[in-house]
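The complex appears here minus one protein chain, its other protein chains still in place.
Presenting subunit A:
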Amino acid sequence: MDVDADDIFRDDEDDPDAQHSLLEDESSKEYVVYLVDASPKMFNTTCPAAEQDQNDETHFHIAISCISHTLKSQIINRSYDQVAICFFNTREKKNLQDLNGVYVFNVAEREFLDRPTARLIKEFDHLEESFSKSIGSQHGVVSGTQENSLYNAIWAAQALLRKGSAKTVDKRILLFTNEDDPFGSIKGAVKSDMTRMTLQRAKDAQDLGISIELLPLNHPNEAFNVSQFYADLIGLEGDYLVDFMPSATNRLEDMKDQLRKRMFTKRKVKSLKFTIVNGISIQLNSYALIRPTVPGAITWLDSITNCPLKDLLVQCERTFICADTGALMEEPITRLHPYKNQNITFSMKQLSEIKRVSIGHLHLLGFKPLSCLRDYYNLKPSTFLYPSDEPCGQNHYCSTVSCYGCHWSLHQLNIKNAFLCGYLEEDIYMEQPFGFVAKRSIFFAVGIVSQGTDNSMCIFIALHRKMIQLNRFAVAFGGSSSRPQLVALVAQEEVIQSGSQIEPPGMHMIYLPYSDDIRLVEERYSDSSGMVTKASDDQIKKAADLIKRIDLKGFSVCQLTNPALQRHYAVLQALALAEDDIPEMKDETLPDEEGLARPGVVRALEEFKTSVYGDNYDEENEHNTGEPTEASKKRKANAEFATKECENYDWGELADTGKLKDLTVVELKYYLTANNLPVSGKKEAIITRILTHMGK
């Protein structure tokens, strides 16, 4: 594996590229089958509408809209994922095994299980209108037949998910239904037989590495009873039944919410060893819960053929040319920095050694009250920490060791080799092979074993609980390979709202700035102005009244979507489908003008304005904008001076005799300034400009 020398400078955690690969990496893709119950019950049951003027929504509609919504986010964020949409309890049948009552929805130029395409999304959006005609609904398991549509559905889904190895791909079936007892209509031996068979089918699928997840829909007056049948199907037992079951919903928004939470499989960024005190350390995983989403990477195309240029991954070839000799060269491995008229050179090894401070470790330094965590101590998005469920330090097996300057053929137990020669790049990617037994011969693991999972968890929870109780955060030093720095660990209590987790329990790692990163803008400000005044009590009271009026109740981050991204994808979708008009997106980030125009708000605004600005706000504000600033005064003075100076020359004469070039640039600029012309450029350019202006 060849390592780009620039990697050393790259931020391993927050680099957009790294994030990108994290999300779109082919090796972390998912295959998902959406399995939707299409029985008449799904169409007959409706949910109360969210708002008065809307119609009730059928359960089927809710399921379909959710999937449509998810597909749209999948095509953007995780376009390497493959999806299939499969209905069961249908009149028509279309599936690989030709099973009754199962219909796999698809569009042209696409396999059943394939990456989502613009066309799939578009046609799926219109599916509901034509559903009864083209696919049709029918009752599922009814007495008197041997047909078991749920069994068929799981089997069909399993067949769809046959491709790809379960080791490299996450395979999931997401089951949407409102029937908690699919065999309720039959009795006796037939029922127990069918139940047994169906459960066995589900178990077989799970044994193949496919996870089955349930998204149940509630009847308005009868809750979905998971333990009736599905608990066994998806393999929930005992206590977990209560805790890990999604609560059944009957609202579109809730369902979207749940699906969204399921769409991102949890992936850790890396593992850290958190040393609390000498001898006690716990293993933590870090997760990127909040990272800016950017439009997908661009690909350069040939504008005539619209074909991608060369290889998609390596679109441009870099060549390195020595600026002195013009010789072509290999990518240089030495860096230089000019200093005191010398060129100081560094090897990559030296550079990474400079940055090497306890890499991969988090060292606890102490605790501070939360009030010490000022609002301006922030540089980049935080990282979430949760104790690792793997015992650390033991029986690890090095699968890929990226080494600077060398290539390693990889085989088991090559760790010693890797450490023997060659310089180690910061990160070692670890994989735990199946059936690999720890041996004492891997000497390094033994010395640094820390606590087991339960103990790790116990220590973490104890600190977590007490930090919340005492209102403290922990200060630690984090040895990242790109930027070792101080971090604040803020304990976050779990927040659950209407059955779903809003904030997970754990600690947020906030990256603290160094003194070099903090700018003294307030202090710099003070010397540019005269007196400083603070507001009077009355003015504060008026401000408070205003604040009370313009209150965003229950504001929460991530309520708002990014209008730039929405627009971006709307444009892409329209172009991908060759549609002419691009749908207008509502910019949710604009202020609520109607609300601000309410008389109560307007009154509060006026009162505040009067208390601060007096009666003549408009004049004041106008006046202030009109008042010349330091810079503008200076500019004016300059222009006046130039105009005056300018009069000392006979420009026409100088131009005619070609003597302009004998003047200095400063002199020439008098003319430019006096005549409001740009003063930039070299002398020749200035002379040309003057001549043009004089019309010569």
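Keep this in mind: contacts are C-beta pairs under 8 Å (C-beta built on N, C-alpha and C of every residue); 3 or more make two chains touch, one makes a residue touch a chain; residues count from 1.
Keep in mind that, in the parts below, contacts and distances are computed from a predicted model.
*Asks:* Looking at UniProt, which of "MTMR6 protein", "Nuclear prelamin A recognition factor-like protein", "ATP-dependent DNA helicase 2 subunit KU80" or "MTMR7 protein" names the chain we cannot see?
*Replies:* "ATP-dependent DNA helicase 2 subunit KU80"
*Asks:* Of the residues listed, A:Gln146, A:Ser165 or A:Gln342, which one is in contact with the missing chain?
*Replies:* Considering the complete complex, A:Gln342 is the one touching the chain left out.
*Asks:* Which residue from A:Asn44, A:Ser143, A:Thr589 or A:Asn638 sits in contact with the chain not drawn here?
*Replies:* Hidden-chain contact among the options goes to A:Thr589.
*Asks:* In the whole complex, not just what's shown, which of A:Leu96, A:Ala231, A:Cys458 or A:Leu677 touches the removed chain?
*Replies:* In the complete complex, the chain left out is touched by residue A:Cys458.
*Asks:* One chain is left out of this view; which of A:Phe88, A:Phe131, A:Phe176 or A:Phe608 touches it in the full complex?
*Replies:* Spelled out, the listed residue whose C-beta touches the missing chain is A:Phe608.
*Asks:* Give the residue, chosen from A:Ala84, A:Ile173 or A:Val269, that touches the chain omitted from the document.
*Replies:* Once the missing chain is taken into account, the touching residue is A:Val269.
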